[in-house]
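Apart from one protein chain that is not included, each protein chain of the complex appears where it belongs.
Right after this comes subunit A.
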């Protein structure tokens, strides 16, 4: 994956005025801090109908009857629709992962259930009316008769003989089996001095963006417009076209301000398709806004793996092989790509270590729960967690210091091809760990730890040294003939200089908090000699700019930003030819410096971008054969992924009487290549680490044995507050990526991928004197206390 020795991108100094690398304040903030931003639920169209959805209270049941008459008779109710009414839909939700040679079971998943429900919360009917309170009242009057079926919620139980079958037509709850291996796996395990084995549960979590999902659809003159809280407007348009049978050019999807995604809005949900269908059916705009309860039930969940890990090692600490069997709970139906997510665990199964052989086997399983799909990190946090926890466990087993064990196995040469074919682009794993330890002062910590232990205070430190794969991605690696995704993974950008010399940038990515309006403006500013304030970055509307591939997989900067840089470079090249023509110089003698295009060696001979734009848009004297205008497009498809890495250290204190874990310090040293805007990088690291702290200590999506969600609100789902999250001590090293001309790697998911094992390892370090040797997340007081009691027995 990723061509071995993928070619190093040619890097030129962009010239210009040095905005890249500066911690500029965000251009997008003024509207957000004053309450003037427009999220989907802020939009109002004349004569809008509000939608309320009737959801299944049963986890697994046949629908024997639906009586909508009482609801439909209520004042102000325009219509009530059920699955039968949607018989004219062209297709169910497409699942876009079709791995060559692997059978994946894909049950038909419609916006409203047809005959059967497979999870609590499945949409069964929709009520449309003029008032958003009244439709909720009416929805309660829709009477649905269910014939309950046996329920299965545990994925391992679901694989056993005689388990209730979620989808009879497949005769099994197995969704797929998939494997990726490299090197002599059998050989290294046969020759190993030590084989460490652990069963690690990586529990189900929610993305929990603070803005719940929502969608507003308008059908007008045979054209559909959908405003949706989505990360993927471009992909959504394609999928709406397929599901609704509407020709693609007649669909416009807009992602206005989006209040957080974290992967949970990397999706085309049934409700988005449903409101579009309802708008066409009724001829009126239709709006649906999720409540938090809707969101917890039916916004896809993440993680939910059981990992059987085996690591082969020699007594001297050389780790030779890793074999992981992943059992992935897929829930009962797929959305657009859920089953592929656990396969991403395999990509970084080698971590930062020079294993000779690696193997990942993934089994996907249907259960009567909601769908799992991509949540921040998507398969890679699971890999880092199992690996970094097991490295600590192995260190204990071998009697080797856990940092020494890491250092003995670090990969040091780059590019580095791993046994399963992935090529790490660049790295310096000793460098980030050195910096992390410098900030921590390990000796001082250990002295303090010993003193505190004498007083009965249990403090520990845990580490995670990680690498992750992002910048999705090379189309030939991910696409139909490679990994099996039915799409391309390029990104597009258009840079348009306006007649007065300012610029518009259209990106095919769709940011929702990452600050790309600022960082992309910085990239373009340097290439065109402009101030970032003179550059508007437009995104999230399929009616503007070229077709794009949206935002996920930490791709926006390394793929989308690189496309922007290359489009800006094309504009710069054309501008240089115009300037050279006007000033009677050679194009190669023109440079961008101090806000103008200047002749090298004669800086007073210069034209501003506004001068160039005048020439380009009043084309009276352009070089022979040159088209008018100053407007360029780039479609950039990378040669390789990018591989951010780093070292995190977490100091915890455990109250052994209550089991409560407190985070005392957090040190994060991350390397995401060249920094475009350090302020934004730190923000992503803080938020990413906090997301992982939530999973490690507090957050868990829990279903009971009947398939009822018992963490359906923010009362029961423990999203951490400011009182639980520590201050972060962050630092960076900068090892440029050779994959793109910017030298950048992604950082949106890095800290989430890094952080959970640092916490678990820290708590285990704190509890070492008490004999607690292993814990699964979340490290709730109850679980930690019980482990302490068990160890004391």
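Just so we're on the same page, a contact is a pair of C-beta atoms (placed from the backbone, for glycine too) under 8 Å apart; a residue touches a chain by one contact, two chains touch by 3 or more; residues count from 1.
Keep in mind that, in the parts below, contacts and distances are computed from a predicted model.
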> Which protein name, taken from UniProt, belongs to the chain you can't see among "Endospore germination permease", "Carbamoyl phosphate synthase large chain", "(2Fe-2S)-binding protein" or "Cobalamin biosynthesis protein CobW"?
Replying inline: "(2Fe-2S)-binding protein"
> For the full complex, which residue in A:687, A:707, A:757 or A:778 touches the chain that was left out?
Replying inline: A:687
> Taking the entire complex into account, which one of A:515, A:646 or A:778 touches the absent chain?
Replying inline: A:515
>> To test your reading of the contact rule: which positions on subunit A touch the chain that is missing from view?
In response: 25-26, 28-39, 41-42, 75-76, 131-134, 208-212, 257-262, 291-293, 512-515, 679-680, 682-683, 686-691, 713-715, 719, 721-723, 725, 727-728
